[in-house]
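Working notes for the structure below.
Excluded from the complex is one protein chain; the other protein chains are retained at their positions.
Moving on, here comes chain A:
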Amino acid sequence: MSRADGADAPYWDGLEQGKLMLPRCNGCDRWIWPAAHRCGACGSTGVRWVERSMTATVFSWTRTWHAFGGAESLGLPFTTVLVDIDDCGIRLLGRLDDPDRIDPKLGEPLTGRIGRTQAGDDSIPTIIWSRAA
């Protein structure tokens, strides 16, 4: 399945256009993630995609030291963060700018920019997070 075919296609389109777009239920306004067609809470179908600012806090993280197949382009070590996007309750995985290998603290504020990850022949847009200035 390509990124253009899934329920989350508008998320990927958004990143390509430099924006973070996330889905909200048309019926009950819940933020829904993973992206879905139907809201299991209220039974409505259909979501609207809303732009969010790339500000978040650290929910958890790991720093990878083993050369796992598929992550070669990131070098070693690299740090992955799970962030809580501000004011919507959706958590996203992202990369962390971590040149000095400072362990992230849970709850620490971050700001994001859109970069790309090379995975084999594919170049995937992704949010790269940095510690908020």
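A few remarks follow.
We adopt the following convention: contacts are C-beta pairs under 8 Å (C-beta built on N, C-alpha and C of every residue); 3 or more make two chains touch, one makes a residue touch a chain; residues count from 1.
Methods note: contacts and distances are computed from a predicted model.
The chain not displayed here is annotated in its UniProt record as "Transporter", chosen from "Putative thiamine transport system permease protein", "Circularly permuted type 2 ATP-grasp protein", "Transporter" or "Xanthine dehydrogenase YagT iron-sulfur-binding subunit". Where chain A meets the missing chain, the touching residues are 3, 8, 12, 33-34, 59-66, 68-71, 74, 77-78, 80, 82, 90-95, 105-106, 117, 119, 122, 124-126.
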